[in-house]
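Since the structure comes first, as structure tokens, the remarks are kept for the end.
One chain of protein is taken out of this complex; the other chains stay put.
The first chain written gets the first letter, and so on, giving A and B; residue counts start at 1 in each chain.
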């Protein structure tokens, strides 16, 4: 229930941002619209018992922005070199997280980090296939993902 | 104050332009679909996102800035999804990786 309310509050803030007015009436309207849109997808909320830690989520968001800037920089530098030293390849990353939201979040984060791009999830949901620009050290790359993002996601959502 | 804002906006415009340009160079130079997607989805998103934020800042009113920021968040949420879908579709349809690829664990049986 808290998650639901929090989501509706976030929706009302987004609504205020897009309509460009912070008046109380507009915020209330946004909140009601948020609740309505959540009601449409109420089936998907059933049984999801997500722990909720705003500060950890915030730290995840900060990490995300930092990694995004870094990864854009890396790709730009790589491309600007006269001779690109590429060792691309696809890794199978063993997943510890198992719920839909966690896998989705992890896949999105991986795509926006330096040199990696998630391609697919295996059908038994135990492996995430990741395309890496530098595949010379597969074990090290997998360890970095597990120790970085996956741990953060587990901290924020469990 | 206004000069400072103008300097920030100018810096964002120039760096956004450079990122976009390098992303385009990457799309042309990199060897296969999967590596090209790296350039397009990261540098491209950051480039156009920077410009959008710059436009919001320079407008000098809250409504526009908020909208520009919402647009930026929307882009960085959708860019990975689009890249992921295209990569998955291309791989399933059997488009091959470039010759320089060193490993492809998707074709291997995952280790138990």
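Points worth noting:
Basically, a residue touches a chain if its C-beta (ideal position, glycine included) is under 8 Å from a C-beta of that chain, and two chains touch if they have at least 3 such contacts.
As a convention for this text, contacts and distances are computed from a predicted model.
Here one chain is missing from view; checked against "ChrR-like anti-ECFsigma factor", "Amino acid/amide ABC transporter membrane protein 2, HAAT family", "Multicomponent Na+:H+ antiporter subunit F" or "Multiple sugar transport system ATP-binding protein", UniProt names that protein "Multicomponent Na+:H+ antiporter subunit F". Mapped onto chain B, the footprint of the missing chain covers residues 2-3, 5-7, 9-11, 13-14, 16-18, 20-21, 23-25, 27-28, 31-33, 36-37, 40, 44-45, 47-48, 51-52, 54-56, 58-59, 61, 64, 67-68, 70-71, 74-75, 78, 81-82, 85-86, 88-90, 92-99, 101-102, 104, 107-109.
Basically, only the chains that are shown with their structure count from here on.
Chain centres here are Cα averages; for chain A and chain B they lie 15 Å apart.
Contacts from chain A toward chain B in the complex involve residues 14, 16-22, 68-69, 71-72, 75-76, 78-80, 84, 86-92, 94, 107-108, 111-112, 115, 117-120, 122, 126-127, 129, 131, 133, 135-136, 138. Residue ranges on chain B touching chain A, taken from their complex, read 18-19, 22-23, 25-26, 29-32, 34-35, 37-39, 41-43, 45-47, 62-64, 66-67, 69-70, 76-77, 79-81, 83-84, 87-88, 91-92, 97-98, 100-106, 108, 110-111.
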